[in-house]
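Of the protein chains in this complex, one is absent; all others appear in place.
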Amino acid sequence: MIERGIEKEVEVEYTRLRIHFGPVHPALKEPVSLRVFVKGEEVVDVDIVLGHVHRGIESLAEGRNLAQALYLVERICGICSHSHTTCFTQALEEISGIKPSERALYLRTLIFEMERIHSHLLLLGIMAYEVGFDTLFMFTWHVRERILDLFEKITGNRIHHAMNTIGGVRWDLTPEMVKELDACLGEIEKSIKYIHDAFMDKTVEKRTYGLGVLDHSRAIKLCVVGPTARGSGVNIDVRRDHPYAAYNDMKEVFSVILRKDGDVYARTEVRLLEILESINIIRMVLDRLPEGSIRPEENIFRLMRKIQEGEAVSLVEAPRGELLYFVKTDGKGGLRRLKVRTPTFSNLACLKHVLVGHEIADIPVIVASIDPCLSCTNRVTIINRENGELNVVGMDTLRRRVRKKWMQ
Amino acid sequence: MRVGKVFRDAFRSLFRKPVTVEYITKPGKMVPVPERFRGRISYDRETCIGCLLCIRVCPGGVILSTEEGKVAFNISRCILCGQCAEVCPKGAIKLSSQFEIVTYNKEELTIK
Amino acid sequence: MDAVVAFLISIPISPLLSLLFEGIDRKLHARMQKRIGPPVLQPFYDLIKLLGKERIIPATASTRIFEIMPMVSTASSLLGASILLSNILSNSNIVGDLILIIYLLAMSSIALIVGGSASGNPYSAIGFSRKISMMIAYEIPMLIAVISMAFGPSPSLAVSSIIEFQVSRGLPLVASRLSMALAAAAFLLCIPAAASVVPFDIPEAKTEIIYGFLIEYGGPYLALAKVSKSVLNFTLTLLASAIFLYIPSLLGEAALLNLGLSLFLCLIVSLLIMFITITVPRTVLARLKVGQALKFYWVLPLTLSFSSIILSAVNL
Partner (left out) sequence: MFRVISRGRIKSPWIFHLNTGSCNGCDIEVVAAFTPRYDLERFGCLLVGSPRHADVLLVTGPVTRQMLPRLIRVYEQIPEPKVVVAVGTCASSGSPFLGSEMIEGPADRIIPVDAYVVGCPPRPEAIVKGVVMAVMSKFR
């Protein structure tokens, strides 16, 4: 496909302008291409073009062993990397029957919620940035640095924590870390209140209230998930509905935040308040953290051998909603099939819906409120756009080619 | 009005020290690197026994076996996951705290 | 000082001062965000770098207009700035009055958007239409605020005579009359839009339309555009400080004898005005949409400027 990101393309109809919003656009850090049709300032139609970050991770993973695949799925995305590995290891554990210790499960939960805080703060910052409020953006991201520091202390990296391993976690929590986490939580709680106030500021309010409304029934029809759904009053949350890791024990400390309005502000507020819930969960985790080892004694090769042939589906609630993995192992330490269904993929479907009828100025804000991070979303068939032909590469050929390239 | 809050904060920060860590402009200043930080690999050739376990787990294809039965690392491919250090039976691989892996020339980044 | 000499001196001085002001603005902005921020001389570095870059003209652009317009824009804002500065410097007027200055500033904005939209980029086209609506919104209250001066106190609309008037009263205009205070308020409210900073940077919103009409400009063209914008901002703040808030007038007649000092005071005041009308809003506010901005300008500054005209007509 020829680059059209910043090029003009005037439609036949003379007042109807086709703008390519992305894939290279400063408002979006990720390449998504929205073809927006506008009349004056009003959006009349939207087309979503995906696939710019398609890296073929699923088929790559199928060509590698489980230990390698674990780090590969982590790199599906840098924002909810822990969700991906948790989901993946959960599936493997289900297939093999390896039970992680209680402590490991609690630690997984801890990182999970920290990740949720970091991800939500990131999004709030982006929202502020989209409406041109740089100071608030700087502020939220500065608060976020605290969480990242803790990640770095606990796991050794700010983004890709590499926390999970088959049957447990790799890094333990020391008492000093607990203390520091505790202090940090208090600070974040205070900042959240400040951010909440700032988001109710007049100019921000003008840019978010009543925009991009996705009503309840439509939200259900379009299968949106996560905060996007909860902003429209759809009461779903994997953490409560299908508890995994240590969430079964956490039921009483967190509530599912719901807002009815379904507009940009509602979605933003859901995220804001979810941070507070996450803080509660983390406090609980620190409180109850069981003793014990964090990972099985055996080394990774033994563990891989223990995983017999089988398949499993695993679900987690990533910061952006329900993340689903289907894993099929081949019993020889490899994967036969990996399928990832990511939250943004479900959420994007509603974009067209919420954008039509709004102004160009609202596009980035609304798009950001869905929180589309697309590294995980870019998938699906290979379509050769130059000649429009649909080119579905068969699994085997693909795998063969992949192997060949990998060997070089 | 709520604008007031942001304004007050912004105005106050005018007279406070900025939170910026003056990395590079003032030597020695940086955000502290924690103990567990996974940075550039350090490899101890002497203790390595050439079992090649590390090669089997490396997700990036970083590690190559050399003719002398040891291994070499192509750091430019390393994703710093630390899995190799974990499986190495002799502890020959460590992830150091060096995080500035910046170079003009990728070939420099091979360690043996 | 001789008026002609002052004018000739002003031409190089005004861009230097404007870039300095811009640097200060950026520094303050950064400090308010708890950052260190760029050095104060950053705009000069930017300018030098941009001037030394490759010139690229997009294939879709109509070359002539695209090339010439940044020059037109810079020339007209420079001219506006120099007229104003020479008026303050020499306290005499060789060419043009307030209306001309305001016209030149508007001209410089228009030249930029015309040049930008000649690039053929759809974002420029959107930027163009947004800028035009914005100009309608702020130019009218701004002009009325200035014209109200002619109804009331000042004998003429030449900057030097307004300054003289203020000096003869021994008070800045805002303090001497209610009508002028309203006019000053309207004028100050129009500055952020004219300078197109957040919350009114709608025509060049980075996250929406990628700088709008500036999108295709690069290298020397962008340098010219930047200078033109920076001189425009500077002129606006200096204008506000000279015609409404001529603080040196408090010194009485000495202000006219000691023009260097007066200019210095004037610059300090305009720096303050810049801080209040440009730096602070862009730090603590979020961007509005065109409709909202229009509504704001139609309501507040327009009412203010109209009431100032009415009040000055009844000599308040």
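Order as written gives the chain letters A, B and C; numbering starts at 1 within each chain.
To be clear about the criterion, a residue touches a chain if its C-beta (ideal position, glycine included) is under 8 Å from a C-beta of that chain, and two chains touch if they have at least 3 such contacts.
Since we're looking at a predicted model, the values are computed, not measured.
Visitor: Given the contact rule set out at the top, which of the displayed chains would the hidden chain touch in the full complex?
Guide: So, spelled out: the chain left out of view touches A, B, C.
Visitor: Among C:A6, C:L47 or C:L267, which residue is in touch with the absent chain?
Guide: Of all options in C:A6, C:L47 or C:L267, contact with the hidden chain holds for C:L47.
Visitor: Can you list where subunit A touches the absent chain?
Guide: Answer for subunit A: residues 1-3, 5-6, 23-26, 29-31, 51-57, 59-60, 63, 68, 71-72, 75-79, 81, 122, 137-138, 141-142, 145, 148, 157-160, 373, 375, 378, 393, 398, 401-403, 405-407 touch the chain left out.
Visitor: Determine and list the subunit B residues touching the chain excluded from the picture.
Guide: Those residues of subunit B that touch the unshown chain are 18-25, 30-31, 39, 59-62, 74-81, 99-104, 106, 109.
Visitor: Applying the definition given at the start, please give the residues of subunit C touching the unseen chain.
Guide: The missing chain touches subunit C at positions 30, 33-39, 42, 44-49, 51-56, 206-207, 210-211, 214-219, 222.
Throughout what follows, only the chains that are shown with their structure count from here on.
Visitor: With chain centres defined as C-alpha means, what is the inter-centre distance between subunit B and subunit C in Å?
Guide: 49
Visitor: Could you please state the distance in Å, as a whole number, between where the Cα atoms of subunit A are centred and where those of subunit C are centred?
Guide: 45
Visitor: Counting in whole Å, what is the centre-to-centre distance of subunit A and subunit B, each centre being its mean C-alpha position?
Guide: The computed centroid separation for subunit A versus subunit B comes out at 25 Å.
Visitor: Send over the residues of subunit B in touch with two or more other chains.
Guide: 3, 6, 10, 19
Visitor: Which positions in subunit A are in touch with at least two other chains?
Guide: If we look for residues of subunit A contacting two or more partner chains, we find 135-136, 139, 142, 201, 203.
Visitor: Using the touch rule from the top, collect the residues of subunit A that touch subunit B in their complex.
Guide: Per the touch definition, subunit A meets subunit B at residues 64-65, 67-72, 74-75, 135-136, 139, 142, 149, 152-157, 160, 162, 170-171, 194, 197-198, 200-203, 299-301, 406.
Visitor: Mind listing the subunit B positions that touch subunit A in their complex?
Guide: 1-3, 5-6, 9-10, 19, 31, 34-38, 53, 56-61, 79-83, 86-87, 95
Visitor: Quick one: which bits of subunit B touch subunit C in the complex? Just the residue numbers, please.
Guide: 3, 6-7, 10-11, 13-14, 16, 18-20, 22
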